[in-house]
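In what follows, a structure is listed as structure tokens, so that the remarks can point back to it.
Heads up, one of the protein chains got dropped from this complex, but the rest are sitting where they should.
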Amino acid sequence: MSSWFDYTINGLIIGNVYALVAVGLALIFGVSRLINFAQGSIYLVGAYIGWVAVVRLHTPLPLTIIVVAAAAALVGLVIERFGLRPLQNSVRIAPLLATIGISFVLDQLVMLTFSPNPRALPSQLPDVRFQLGGGTIGPLDLLIAGVGITSALLLFVFLRYSKLGWAVRAASQDRDAAMQMGVDVNRVNQAVFGIAAALGGVSGMLVGMYYNQIDTAMSLQATLKGVVAEVVGGAGNVPGAVIGSLLLGLVESYGVAVFGTSYRNLFAFLLLVVVLVLRPNGLFISPRQAPPEPLTGTFIAPSRPLRIPRWALAVAGAIFAVLPLFPVSFYVLQTLINAWLLGMLALSLTLVAGTMGQVSLGHAALLAIGAYTSALLSLTLNVPVGLAIIGGGLMSAALGTLLISPSFRLRGHYVSIATLAIGEIVALVILNWESVTRGPIGISGIPPLTLFGYDLISPSSVYWFSLAVMVVLALLQGRLLTSHLGRSFRAIRDDDIAARAYGLSLNRYKSLAFIFGGFAAGVSGGIAAHLYSYINHETFNTQQSILALTVVILGGLGNVVGAIVGSVALVGLPEVFRIAAEYRILIYGIVLLLLVRFRPQGLLGTI
Amino acid sequence: MSNIDRRTLVKGSLAAMMAGTAFSRAALAQSAEPILLGVSGPLTGPNAQYGAQWKQGFDLALDEIHAAGGINGRKLAYQFEDSQSDPRQSVAIAQKFVSDPRIVMELGDFSSPASMAASPIYQRGGLVQFGFTNSHPDFTKGGDFMWSTSVSQADEQPLLASYAVRRLGLKKLAVLHLNTDWGRTSRDHFVKAAKEYGAEIAVTEGYIAEERDFRSTLVRVRDASPDGLILISYYSDGALIARQARQVGLKQTICAASSVYSPKFLELGGEAVEDVHLGTRYFPQDPRPEVRKFIEGFKAKYNGQEPDAFNAYSYDAMNMAAAVVKIGGTDRRAIRDAFAKVKDVSSVIFGQATFDVESRRVKGAMNAELVVRKGQFTLWDGKPT
Amino acid sequence: MTNSAPEALLTLSNVNTFYGPAQVHFDLSITVARGHIVCLLGGNASGKSTTMKIILGLVKPRSGEVTFDGASLIGLSTPQIVRRGIASVPEARRLFADMSVRENILMGAFVRNDRDAVAQDLDRMLTLFPKLGQRLSQRAGSLSGGEQQMVAMARALMSRPRMIVMDEPTMGLSPLYVDRVLELIRSINQAGVSVFMVEQNASLALEIAHEAYVLQTGKIVLSGPARALKDDPRIRDAYLGGSEAA
Partner (left out) sequence: MEKQLHSMLSLRGLTRRFGGLTAVDTIDLDLAKGELISIIGPNGAGKTTLFNLVTGLDRPDAGTVSFEGQDITGLSPERLAAEGIARTFQLGRVFGNLSVMDNVLIGAHTRLRAVKPAVPVIGPLLELGLALLRPASVKAEEEQLREEVKAILARFGERLLPRIDQPAYSLSYANRRRVEIARALALKPRLLLLDEPTAGMNPTETAEMQGLVAELKAEGLTILLIEHKLEMVMRLSDRVIVMDEGKKIAEGPGEQVRTDPKVIEAYLGHGLSGTAEQESAA
């Protein structure tokens, strides 16, 4: 009994921590319909500014808070003005990608300025503890809860009673109409980003003090948990975000209580998927009616794809095919092998996200399923490697489709969030299902690639093999796109309501797209497993999913050639920037931002 | 560069490539260029802090090696390629190193997925992969070019168990471990040894690296009513757990694996890590000459900063590399063979390091029993906490 | 109302507008005289609503001039234009559905800073639209179409505009409300506010307008005093329907 009380208190405490991020996310989503993936980075920046203030400048707590809030707000304003405002009129996915790019840049800047070593951020409050149940709480717990609740209340009051608050609400409900009332929508956006960033910065600082620890890896985790909490509460709903956060904290705490620590995040993400399936708009947003007509794709803007003549493709293919016959280093070949493997994943994702409109952020899970299946088939059942890889593809197609199917009834951002969660769930199941996956130890000694009894171990042979597989998959996908299925997928993407009215079952065709795409991703994972000889639950992580999505958007949604071009570009760029050492990811982030800014429909255009 | 590549292309066979490497080595041996080692490790991404610590240890060791005349008059240098600890990048780096004739040996990578994914390439390419932080039991099974000075957990954990059970007299233990290959292997070895010494394992909890909130985990620990907490953690998560354990009112003895040994552990843990016991390879007052040299050299080079375990690992690794290159020269195969020949290399971690040719690892890591007293690591005086 | 060449309040001259490659307006020229009701007729997609958006600065024309009270509106943002004294009743009302009726009406006074006078104006709106009095705290989205139209008009009046632009104010309203809305437009106008309205329903619009323009695929095909146009057989053909039967 007393333990349950403690679990409840602990859940609420960590829930408060999540709420600090979720509230900022909700505020931004409310006005811009944008999930700000840079919110965690602002949180990070706030934590380090707090460190400078406390450790170097010895500011007292109230002043620390003011300094951090002001500096973070400034960062928020800069992001809004230079990162997002120029994208106001481009495709809806462009700002989303931009926030990802901004988070790369911010995280790297902090890392370069402060070094990646964790630092202690001492609390500036007296260390008194109050007994509560079996545990204790301290002044920081109360301060965090206070800041969370107070900021939610202040926001509530601000939105309800201030003129600017009204403008924010009006702009979030109807941008054009608000402008016609004289609301300067850009100002409103700025205000919102400033407030959200100030809140994010202060929360980073408080959480840093709470743990007496800050480091550059805290950003992504904060974003992930904040997004889960926000979406559970109902995207864009500020009080909902607070309640969603507390609920998330409780579910995690009870999950630990019942099943143990390593299941904690599994429950967080399961909660999200369950909420999305039962209440697709979150707990505190009433379900909307069908989107207004005419609806032309959620994310897809009309664009004229760049048509590349067949002969040019054939020539390019031939050049790549004979490349190993020329004096190129194995390093170049290996880099291209990586590009071909990423290319298979991108083909898969460009089909489901581009052609089908289901923007998946959990695609690495398909790699993992394929890799584990192929590795285990060949290791434990002695299945020949070639067949094992196909087995991996099939398993990924079947299991992946089944796992992702709960997201089929969702639209827009919610698909991305649900698939993100499903991807995390797969990774956590791999970690915990030790009898099959060997848990954290991972699978080692995976046999190398073989084909018809011949070992493919020289870089050239692996190169040819992966290139050939990718080309075959690309040709098949090209053929698929010209069939009635390609037409049906695109119709569902453009307008799922009209598509249903003409007999296209969403479940059936989304499944087919994921089956085909899952196969390609599974094959890619399978090849990777045999290439690496060792895999574990971290080999295929969220960063891979984000990278694949970046490739797809850069190449042009739905564009088969674009997926391959994008893969070569995004595998190649970081390698090219290798000379920049610590700066390369920063440069990569900036290049990404520039591409989003100047070519949001992708290099080759959306199909 | 193109020299070897052209040859390998014609036949596409590894033998040809090896011959090419040997061939080009002859030309290089005369030059005054430094002998080059490749390092594959994280400089960006979530593990960037460890790459930064590696560099400090490497640079200190190189200063000393060069002050002592280098390798038969030649300098030793390293080329650090950022892998982000990502297997996709570590394999590309592996190809880069393998096909670069200047590289005589490789050090790293940091994480097991990144290191072991690259192993087949190093093995086939005939370049030593010296994984000095790779404790994964299967790492050196990748082939005879895989060598490691990472302390085997089969060696370390019984020492920790002995400290906890026999010396501190803890009988009922709660084990918290990082849920990675390292943490998991360590836990298994620890649990086995602790049981042999007669302790009961009340509960084991694995947590993921990103975890920061341990309050609920600690309620589980409390409910199992252990008399000691065992942390198989790195310093940052170890400090977090210790702090939160004290915050939720757990007063049991805490005993941690040597990987928490870092001044950061004291800084991040604050008062909460007072009286935490830990095993370690060395300690600040350690009179061993190699330790004194390391600590004093490190403080002098890095503005008084205290070194930590990862600094020591990389410092030792560079010294070991120098010793191996001294024997093996710049021939890649000879270097591999030299690993079996080096004897009693001065080492912070091992005192004197000699490889066990069977396991390609070094046995007999030093172990000191420390406790945190007044915010300092001190040798345990045998008094119960 | 006299026809003695009143002073122009709003003019559009030779406006050309494009959506991507498609041209929406061809040399559009329209004049709204001070104190007049001017109505722009045309079918769907004839470019009517775009005309309104140009006046409000929501769409930028590629060429041409728009002036209000002698000053150019080109290059001004929508909020700046609103501050010059143009209020709008957008198509399909466009209320802030999740805000209360009261908040919606007060949003109309967003550009004003005279709190007391705003409060008085709110009271005046409630005498003008008595039905809204009982609905003040209700969500605007829960009102019927006619009530929403009342809110939209009250909201527009709250900025004390010199001119109101309206996009299909009678669209989809039941005849009761249609009559009411027309009465209101007339009384607003008599209080000195010029009105520019876009309408599909020609017979209604021509009943209250002083002048009218007919827009077809981006070109003005007919214009003149409303009374004259009402009897124009071309108008009857195109917009009044059933004329052949009659």
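A few points about this structure:
All chains are identified by letter, namely A, B and C, in their written order; residue positions are counted from 1 within each chain.
One rule holds for everything that comes next: a contact is a pair of C-beta atoms (placed from the backbone, for glycine too) under 8 Å apart; a residue touches a chain by one contact, two chains touch by 3 or more.
Since the model is a prediction, treat every value here as computed from it, not as a measurement.
Only one residue in the set A:L283, A:V429 or A:L476 touches the chain that does not appear here, and it is A:L476. Taking the complete complex into account, A:S511 is the one of A:S123, A:S329, A:S511 or A:S524 that touches the chain left out.
The chain that is not drawn here is touched, among residues A:R160, A:R307 or A:R487, by A:R487. Mapped onto chain A, contacts with the missing chain fall at residues 289-290, 293-297, 300, 302, 476, 479-480, 483-485, 487-488, 490-491, 493-495, 497-505, 508, 511-512, 515-516, 606-607.
Throughout what follows, only the chains that are shown with their structure count from here on.
Interface residues of chain B, counted against chain A in their complex, comprise 1-2, 5-6, 8-9, 12-14, 43-46, 48-49, 51-53, 80-82, 84, 86-89, 91-96, 98-100, 111-113, 116-121, 124-125, 136, 138, 141-142, 176, 179-181, 183-185, 205-208, 210-217, 219-220, 222-223, 236, 239-240, 243, 247-249, 264, 267-271. On the chain C side of its complex with chain A, the touching residues are 56, 58, 77-79, 82-83, 87-88, 90, 94-99, 103, 106-108, 110-111, 155, 159.
The touching residues of chain A, when paired with chain C in their complex, are 163, 166-167, 169-170, 173-174, 176-184.
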